[in-house]
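Some notes on the structure that comes next.
Removed: one protein chain of the complex. Kept in place: all other protein chains.
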Amino acid sequence: MHYTLAELAQLTATQLVGAGDCQLSELASLRNATKSSVSFVSSTTALVELQTTSAGAIVVVPELIYEIKNGLLSEDPYKTYAELSVLFDIRGIPFAGEIHPSAVIAKTAILAANVSVGPNAVIGEDAIVGMGSIIGPNVTIYPETRIGVDCLIGGNSVIGSDGFGFAKSADGWIKIRQLGGVLIGNNVEIGACCSIDRGALDDTIIEDGVKLDNQVHIAHGCRVGARTAMAGCVALAGSTVIGADVTVGGMTGFTGHLSVCDKVHIGANALVTQSISVPGTYMGGAGGVMKATDWRRNAVWFRQLDSLARRLKLLEKRLPEIG
Amino acid sequence: MHYTLAELAQLTATQLVGAGDCQLSELASLRNATKSSVSFVSSTTALVELQTTSAGAIVVVPELIYEIKNGLLSEDPYKTYAELSVLFDIRGIPFAGEIHPSAVIAKTAILAANVSVGPNAVIGEDAIVGMGSIIGPNVTIYPETRIGVDCLIGGNSVIGSDGFGFAKSADGWIKIRQLGGVLIGNNVEIGACCSIDRGALDDTIIEDGVKLDNQVHIAHGCRVGARTAMAGCVALAGSTVIGADVTVGGMTGFTGHLSVCDKVHIGANALVTQSISVPGTYMGGAGGVMKATDWRRNAVWFRQLDSLARRLKLLEKRLPEIG
Partner (left out) sequence: MHYTLAELAQLTATQLVGAGDCQLSELASLRNATKSSVSFVSSTTALVELQTTSAGAIVVVPELIYEIKNGLLSEDPYKTYAELSVLFDIRGIPFAGEIHPSAVIAKTAILAANVSVGPNAVIGEDAIVGMGSIIGPNVTIYPETRIGVDCLIGGNSVIGSDGFGFAKSADGWIKIRQLGGVLIGNNVEIGACCSIDRGALDDTIIEDGVKLDNQVHIAHGCRVGARTAMAGCVALAGSTVIGADVTVGGMTGFTGHLSVCDKVHIGANALVTQSISVPGTYMGGAGGVMKATDWRRNAVWFRQLDSLARRLKLLEKRLPEIG
């Protein structure tokens, strides 16, 4: 697959800089680029690599026009990179384009036109998969799950498994049958090894344009708003309601039965224990690592913070008497 | 599936309130209930929704008898809900009722009567699955794993994989063959995408009535006591011994080679680093999220707690001199 730089300018609606007949055959990082690569600068940290790259052409913001010889000017180089990634993708989305004969699809499941199902995937009874959606290999879609248009489900993910619902009794736990389903909107991407449980009564809902990384766990009765993105290993306990345009850092958890409003951004490795009703950026956790000797010295006081605070208060009380 | 309210009272051994001939065709949450729904109130937060629900009948504690028109009185409405969930489950447990022809079952594996095996599940040599147990789709049961009666294993879980055991040598890690197995008791439920490793020498043991949510990781040689329940993404390092009737919140970890006694309850997102020998409720972690600006201001001091404590002590020493 070859493009001239002029062709790429036209295909991505960007402004050409330099030699329009420059031949480009791949998209590459600045570090690994060669003369036949097009690359891009999307952050200030990339500016250093810009000086040493061998890239034949580079996508930059207009302000950097004098830093490149051949390239493309884009108001959003990262977005242009996304567009270029499609142009240079010679293979296409893995496992797209067929319903593999090894997949087990229930007779009552409904697959719209142009649906792909990977090898050894399982689709249960009365499940519905919308047009253009791609179900990865070894994925399990439980009965009645409804998946919209143009979705992509990564390998070995499970959609519609039983929620974790039990009532206590003298003899142990009594299983609560999970009577709700899972409803997934359009243009949703779910990574590998994710699990999304069916609702206990009401459906678990993933709205349009949601993007989930790998190993994400969504419990029963949760609702994830449109275009919300969650990084790897995020976990939502039951009945968590997340708004639209939210981003969640990796490994962050939600304790359930709480709601987060639109446009909230939450850092990595935190625990959300209460509802959030004001948009903005939130963080939690104890922060980054330190040398083990330092950590041990500091963390031990975390167990005595209340005592420290009381001692401080006592000193504050005594000082006025003295002064 | 239709029941009269009188029938439901009889089937759940609860007391009828109001019109016994009221026709009910589904179980629903208070919020989404209609005239033909039976719903329930199991917490004080549901009392608000009780005022506005359209539910045809409601299960409540006897004290709330005057708050409902038609319904059922139960000492434990949540338990009654569990019983109703079975009555209104028209589909039954997903993938129950057959050994799917796509499942790969070793000839030496022993499946008792009434075992179900989902599509594309794999059951290894000499594995044993007890009566009535249901193995979900794409599940992997490694050789020699023994599973009791009436268990339910969620989609894509793995039971009996090799434990993480290596000895250091000058040339890197030497694999320790994992010679133990996994022994799972009766009436155990394991969620989707869980992994339970076989023992290095002694078996990994999951006792009767244990309930594991999705993405739970149990390392080699662990023992989980009867009726213990663990929420999503909990992880046990090797040789952890957990007692009976323990509950563990989501994302909590155990560092291994420690034991937790019966009737311990541990919060979410914590790390258990030492044995617990006294029943009760335990918590850990840094607590919930806050605004990022606040978090940065506060968390930086966590790295200097020891220094803060020393400064406080110094002040305390000087004050007596002054006073």
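Should a chain be cited, it is by its letter among A and B, assigned in written order, with residues numbered from 1 in that chain.
Basically, a residue touches a chain if its C-beta (ideal position, glycine included) is under 8 Å from a C-beta of that chain, and two chains touch if they have at least 3 such contacts.
Just so it is clear, the model here is predicted, and its values are computed rather than measured.
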Problem set entry | Touching the absent chain when the full complex is considered, from A:F95, A:Y142 or A:F164 | A:F95
Problem set entry | Among B:A33, B:A237 or B:C261, residue touching the chain not depicted | B:A237
Exercise. Contacts of subunit A with the missing chain: which residues?
Worked result: 27-29, 31-32, 76, 78-79, 81-83, 85-86, 88-89, 91, 93-95, 100, 102, 118-120, 136-138, 152, 154-156, 187, 189, 191-193, 208-209, 211, 213-215, 226-227, 229, 231-233, 249-251, 268-269, 285-292, 295-296, 299-300, 302-306, 308-309, 312, 315-316, 319, 322-323
For this session: Could I get the residues of subunit B that touch the absent chain, sorted low to high?
Result: 102, 104, 120, 122, 124-125, 138-140, 142-144, 156-158, 160-162, 164-169, 172-179, 193-195, 197, 200-202, 215, 217, 219, 233, 235, 237, 251, 253, 255, 265-267, 270-274, 276, 280-287, 290, 294, 297-302, 304-305, 308, 311-312, 315, 318-319, 321-322
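As a convention for this text, only the chains that are shown with their structure count from here on.
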Problem set entry | Centre distance in Å when subunit A and subunit B are each reduced to the mean of their C-alpha atoms | 25
